[in-house]
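Apart from one protein chain that is not included, each protein chain of the complex appears where it belongs.
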Amino acid sequence: MKKLINSPDEVVTDALAGIAAAHPGLSVDTKARVITRAAQTRIGKVALVSGGGSGHEPLHGGFVGTGMLDAACPGEVFTSPVPDQMLAAAKAVDGGAGVVFVVKNYTGDVLNFRMAAEFAEEEGISVQTVLVDDDVAVQDSTWTAGRRGTGATLLVEKMAGAAAEFGGSLAEVAATGRRVNAASRSFAVALTSCTTPAAGRPGFDLPEDEIEVGVGIHGEPGRSREKIRPARQIVADAMAAILDDQPLDPGEEVIALVNGLGGTPLLELYIVFGEVASVLAARGVRIARSLVGNYVTSLDMAGVSITLCRADEELLTLWDAPVNTPALRWGV
Amino acid sequence: MKKLINSPDEVVTDALAGIAAAHPGLSVDTKARVITRAAQTRIGKVALVSGGGSGHEPLHGGFVGTGMLDAACPGEVFTSPVPDQMLAAAKAVDGGAGVVFVVKNYTGDVLNFRMAAEFAEEEGISVQTVLVDDDVAVQDSTWTAGRRGTGATLLVEKMAGAAAEFGGSLAEVAATGRRVNAASRSFAVALTSCTTPAAGRPGFDLPEDEIEVGVGIHGEPGRSREKIRPARQIVADAMAAILDDQPLDPGEEVIALVNGLGGTPLLELYIVFGEVASVLAARGVRIARSLVGNYVTSLDMAGVSITLCRADEELLTLWDAPVNTPALRWGV
Amino acid sequence: MVGLELLDADAARDWMARTAAAVLDERDRLTELDAAIGDGDHGVSMVRGFTAVSAALAAAGELSLPGAVLLLAGRTLVSSVGGASGPLYGSALRAVGKALGDAGGADGKQVGAALGAGRDAIAALGGARGGDKTMLDAWIPAVAGFEFAVAGGGSLDAAAQFAAGAAEGGAEETVPMEARKGRASYLGPRSVGHLDPGAASTVLLFRALADAVG
Partner (left out) sequence: MVGLELLDADAARDWMARTAAAVLDERDRLTELDAAIGDGDHGVSMVRGFTAVSAALAAAGELSLPGAVLLLAGRTLVSSVGGASGPLYGSALRAVGKALGDAGGADGKQVGAALGAGRDAIAALGGARGGDKTMLDAWIPAVAGFEFAVAGGGSLDAAAQFAAGAAEGGAEETVPMEARKGRASYLGPRSVGHLDPGAASTVLLFRALADAVG
């Protein structure tokens, strides 16, 4: 394993030091492991807190700032943070109007955030949780852990963040987040595995001519292993999985996110975006807004995820609202 | 080789289609292979044109927009574009005040841009060329091709772009670009090679415990091959190379760019930035502005480049000026 | 060698210390099990957690009740591990500690009941059942085995030995299961054929208990 790190144990601490040095607009508590905006939460504004394992950067720390998150809690690599972090974050950013936890649907994240929510309520902070579970590669059922949260997390954080900035109540901001999640579907394909600093070698071995289809963002194997194919066919299959799950009619509009998993060049992401645009054009679906880049990553994994969010006037307004974070910035 | 492409021959064409679909603010001529702003150049504004081989995205296409480039010409992967593209770009964006070519110092780029400049002058367009050669890994001499242009290209395009937007004359905008280049030094380290679609396999083989030190952005081997070391030591060596070449005194200010080469997670780039910040703090040098991310890449190469630009009031004003491009956006 | 008759504070400390040593020894195996059907952090997480437990217990100094030892251990796991295993193991040990109450030394029956409370805490928090291919598949037979041995007149020592063996058997049985909870559930049928990492670490916990009271 070759990585630009000092030691596997210090990865998160050292990265937090770098984030602190790079972004004067953020305030980084390296001991409590909480990243907040440098400015205090406006009294009466609902605060958004998210977090999860590290290794998905810029998610979540890169989305802290005006119009998006108030705080992020980075866990160890691919390990959800602990309740203490979320509680510290909630206390730091509560502006009296309550806190929304944006939680990707993984058992670890769910349980730790649930405990944190209990602790926060005990301290008099109102908490609502928005669960993100957009990954159609996972069969949903009440008997299982359900679907994973992946690319839609960015969309939820952006639009719920805008709703909070616009003065929405705790219930309204949470409802916005849930609505975005309900409107979003994702599917991911990996060309390589990824290597966590602690494990030191790839989570799985993938032959030179095979890809993992339906992967998550933690280096887990996907639903199936298939032969490598031209981008056009890979995208066609991913889009079929998404559109089977949530059909889109001609005339409908989407926000489309083509997201790199960390090791794939932007050049290839644009090729994928071109194919996504073709599929949608053939269906008469309009791409109202889009984003192409590395936003919700899986360390050094080569691969791509596609997220479509069915959009309407309200969501587009929230999407276009000003945002000023390290990784997403417009309208400011 | 596994890549998200349709065929090695169609990489640039397909990516241009994706760029066109993703960015309504850009106008993409897929036949002439020129990316311009969707809006016409303001009469009297000096236009900035850059370009180079593909595979360095978001450079240059991602830097087209208000406050930065007026046009970009993407060549084949790692192959400089042809004069026809640059001429077409110059004709498309000349606003009557002339065109600045921002050229990375590679023989191919230099020769093709030189021919294009001749053709453009023949057609009555005034051209000034700014050569970027910031890479201290290469020994400079009048007998050689000189230093490579790498990370400083972003800084030149940003600040010369701002100078043009502020109404600078052709000579002034070019002078700004040259001043930024003269103030900038870079050094890069690769943990892996990269694979061009055409070659289908890595440019060089690098053992699991070795790194290439002093690499460029085209998958060429570097100046030397060394054992992998902790990030702190790798950064210390890179910073020594930079600071030996351009010493910085206590109290001086820099714009610091920690740039991923394409396959390195942002998590690691932040660790590197933290180390850069430590080295500068120990010298009493202040990081006035910074940027951490994948900006000047080398396909899927894992590694990092560090660029320091000695800043003053004027350069910081130009840096802070509004910019609205796919890959760099603030103040708008 | 004759085992302890009561689980006292020292034995509880010893249990935690032995668990810490065991997860350190087995770190790479736990990580590999987790890499196969999860995200490859279980070994590191358990080591981080029980290293923190050792430190917390050392910092706490004298603790006269085994319940207090386990409460602190559980709280420390919740605050230091993260992931699925942090809240689950943390809540389990907290429940064990709470169930031991203010007993200075707990006999087999008390320990059995406390372990049962730990198992129930995991089920309540995680919503899994036996057969879902989780740590519960080791906890359930382990507690059942413990209680069975005690009911049959077995010593604390013997019951703990029995529980450890049952945990091992239960863990083995996760191999052919298809996961329905936790990260492995995303793999669907591809999760079959692998030992659940949480079940594997549960074996270490019960083996450490047996060693501590043996």
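Every chain is named by a letter (A, B and C) in the order it is written, and numbering of its residues begins at 1.
Basically, contacts are C-beta pairs under 8 Å (C-beta built on N, C-alpha and C of every residue); 3 or more make two chains touch, one makes a residue touch a chain.
Note that this is a predicted model, so its numbers are computed, not measured.
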For the chain not depicted, the shown chains it touches: B
Residue of B:Asp29, B:Asp84, B:Glu172 or B:Glu210 in touch with the missing chain, whole complex considered: B:Asp84
From B:Met1, B:Ala175 or B:Ala199, residue that would touch the chain that is not displayed: B:Ala199
Residue of B:Glu172, B:Glu220 or B:Glu252 in touch with the missing chain, whole complex considered: B:Glu220
Residues belonging to chain B that touch the chain removed from view: 53, 75-84, 106-108, 111-112, 114-115, 137-139, 143-145, 148, 196, 198-199, 203-204, 216, 218-221, 223-224
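The rule is simple: only the chains that are shown with their structure count from here on.
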Chain contact topology (line, ring, star, complete or other): line
Interface with the most contact pairs, given as the two chains involved: A-B
Most remote chain, CA-based centroid, reference being chain B: C
Whole-Å gap between the CA centroids of chain A and chain C: 32
Centre-of-Cα separation between chain B and chain A, whole angstrom: 29
Distance between the centres, which are taken as Cα means, of chain C and chain B, whole angstrom: 54
Interface hub residues of chain C, defined as touching at least two other chains: none
Per-residue multi-chain contacts in chain B, two or more chains: none
